[in-house]
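Subset of chains shown; positions unchanged.
We just call them A and B in the order they show up, numbering each chain from 1.
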Amino acid sequence: MAEEKEKLTIVVFSGDLDRALAAFILATTGASMGMEVSMFFTFWGLNIIKKNEGGIKSKGLMRKMLNFMNRGGSKRLKLSKFNMFGLGTWMMKKLMKEVNYPSIDDFISMAHQMGVKLIACTTTCGIMGLNDDAFRSEVESLAGAAYFLGQAREARVALFI
Amino acid sequence: MAEEKEKLTIVVFSGDLDRALAAFILATTGASMGMEVSMFFTFWGLNIIKKNEGGIKSKGLMRKMLNFMNRGGSKRLKLSKFNMFGLGTWMMKKLMKEVNYPSIDDFISMAHQMGVKLIACTTTCGIMGLNDDAFRSEVESLAGAAYFLGQAREARVALFI
């Protein structure tokens, strides 16, 4: 125990901009404190780590529709409140920039460089018809709930966001 | 410690279909990994474990109204996003069926058979005027926040969903 790094593992279920920020602030802060951090993206959280450019390929009309409506990508995330057809989200991003606060894109690169593991949930990928093509290069791998629980069992701190 | 089972305990606060799925995936996966799992349903989460059939009996006009609007039952849960007057929820259920994914009803039976304890929060029941009549047979008991914290203290992993 004394030699191993303490672990922090976070399930990122939500795809809201605000919750994504909270998740990355905790993840990067944990890494900077010397913790071993993993982030497990599931359901709407997958939107955060989808590629911004290009379309999402998926089979079947319904999955195509779902992935069109639920396009995702770090630049398309919205606030969970006060989105107001994009105005609130735009304002929040402006305010963050004013105080030199990192964007989600910055946070993803930072986290990756700090050794935070970004993992996409296989189960949700299966339901939504996504494969690893849909995700950015920083995403390390796809894994299931058993993988997350395996991490969480050994973790000092496990959170569901 | 070595002989005891590791514990996983989950507060299920949300009554959204997507969050309910996440909770049951984690609970059943935990049980299959040999963990002792308890799920503590509170607030909107109570909707997940309400009986699907019959009405909810409660006293007083406001509680009657609340339990009419907030009817609940595993078959009435909606997605937290893209519900679109039921279309999104219907699509998600279809997609889950296509990949042979269990429904919430399946998950409740599975969890129960795997020994996952389903517990309803007494406090919320008191406010909403619900008694154990309102819940399905798989629900083991009603208990309060102290019970949950007692479990969480001893748990390897405790999550709030």
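Methods note: a contact is a pair of C-beta atoms (placed from the backbone, for glycine too) under 8 Å apart; a residue touches a chain by one contact, two chains touch by 3 or more.
Predicted model, so just to flag it, every value in this text is computed and none were measured.
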Oligomeric state of the whole complex, in copies, if 2 are shown: 3
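The rule is short, and it goes like this: only the chains that are shown with their structure count from here on.
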Inter-centroid spacing, chain B versus chain A (mean Cα positions, whole Å): 25
Interfacial residue positions of chain B with respect to chain A in the complex: 6, 8, 18-19, 21-22, 25-26, 29-30, 32-33, 35, 80-82, 88, 91-92, 94-96, 98-99, 101, 156-161
Contact footprint of chain B on chain A as seen in their complex: 11, 13, 15, 42-44, 60, 62-63, 65-66, 69-70, 123, 126-129, 144-146, 148-150, 152-153, 155, 158-160
